[in-house]
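Here the structure comes first, spelled out in structure tokens, and everything after it is commentary.
Every protein chain except one is present and positioned as in the full complex.
Here is chain A:
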């Protein structure tokens, strides 16, 4: 293993950094692709400075060194060579030692910041440092004293595994029970409920005696009741089951469920448990339905995003553009390049990628229209073949420039994680934002088509080219602009997709069929049709998935579509009147 690699291993939590030279190189290759990057130069200059700025930041130096009891120091010391189950015991002993540094040490172990030196057997806590740092800020784990920075080669991380991490979380939660913040305490109780035993129950009891916050008190009561449910005393069980009525927590449900059907349960307890379980079941059904609906809408909005650009090039102009997926791919790679250029501003990079991707894919679209498509108007088969060939060329181009490997685009913090509405219902932020984003893009596009002179001309040319030209519309210019607009929207869709799936050369391929499906189903030439059809296909797909499985659901949807097109060849919302003949 080379040195750089070890550095990467020793600095957890830090994104693998990119060296200046590499960034330059990648930036250059990116510029080949994204010829229109005006923002590139200033953004690049900015993050070199930002890089230099983050190279500091030691941890744990501020705490006063306490007089450590003998066993605490010994336990921490033993962590260095212990097996995973020994470490669990040691962690328990560290908590019992009551040492004020117990939490710091356990948290460091959980975060992978606890290191040991095999020569002197000492244990250290390592602070934050960039990937390629040659020295790490360290402090003594036992005393908290800040020491001289050390080379990553001299110390080894003390490893954890899933079981140990779970134990650590519960232990830390126990320590956090006395935290001044009520929110932290509530979280701590919730964490402890996942793994109740005598010692955690005792800790909860003790806390209950002097807890003042009603919210925390309620959680503690629930936790204690959960403990009682497992006991043998029927009266306590009954009280617990009654108290837990209305609690939607999984642990509670799983504890009540066997009581509600158990043969040797006290009948009163069984009735109370059954009532509580039925209550949860009822809400579970409702929230499951809501969740499925949300999944459907979010799949639908991805479909709408990828299809809406096509609705313009295919729907309005009648060009079968098989390279549409690759224009999305270009957009996704633009997001990746933006992130390379400004690695320390992920949110800004994603937001800036939206206009950048519009420009890159839009210009690529204009180039395709001027270079290929315009010679093939009125010859759909040849257009299809030419653009299909072009899609292969674009894929291979990306493979040569960026390598065939998938690239990762980080998700900004505000988009990751879930919005936990209650114990049963949560929405993932990234999907929620993408639904919103799809609606915004749709609204913006509607505005462009209905309220701007470009939109007017586009509609005029698509309805009656000869007449529009007679009125002085430069139809060639309008063609190029329309194609560019459709392609630009595809680029924006690519940015959204980069948050959900792989950024790789095959990105476009997986969406092109779906896009055509949505446009044809919605009715060619109708943006509203695209919106409705995308959303409804998404919902139908997600409704079928739990029963039929992902593979069959997709087949059913396709079969349904084929049958539908047989009956209504012009889709859901066919164009009417004269436009239909054009």
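Basically, a contact is a pair of C-beta atoms (placed from the backbone, for glycine too) under 8 Å apart; a residue touches a chain by one contact, two chains touch by 3 or more; residues count from 1.
Just so we're on the same page, contacts and distances are computed from a predicted model.
Peer 1: Can you pick, from "Urea ABC transporter substrate-binding protein", "Acyltransferase family protein", "Caa(3)-type oxidase subunit IV" or "Fluoride-specific ion channel FluC", the UniProt name of the chain not shown?
Peer 2: From the listed options "Urea ABC transporter substrate-binding protein", "Acyltransferase family protein", "Caa(3)-type oxidase subunit IV" or "Fluoride-specific ion channel FluC", the omitted chain resolves to "Urea ABC transporter substrate-binding protein".
Peer 1: At which residues does chain A meet the chain that is not included here?
Peer 2: Interface residues of chain A facing the absent chain: 1-2, 4-5, 8-9, 11-16, 84, 112, 159, 161-163, 165-166, 169, 250, 253-255, 257, 291-292, 295, 298-299, 302, 395-396, 399, 404-408, 410-411, 416-418, 426, 428-431, 500-502, 504-506, 510, 542, 545-546, 549-551, 554.
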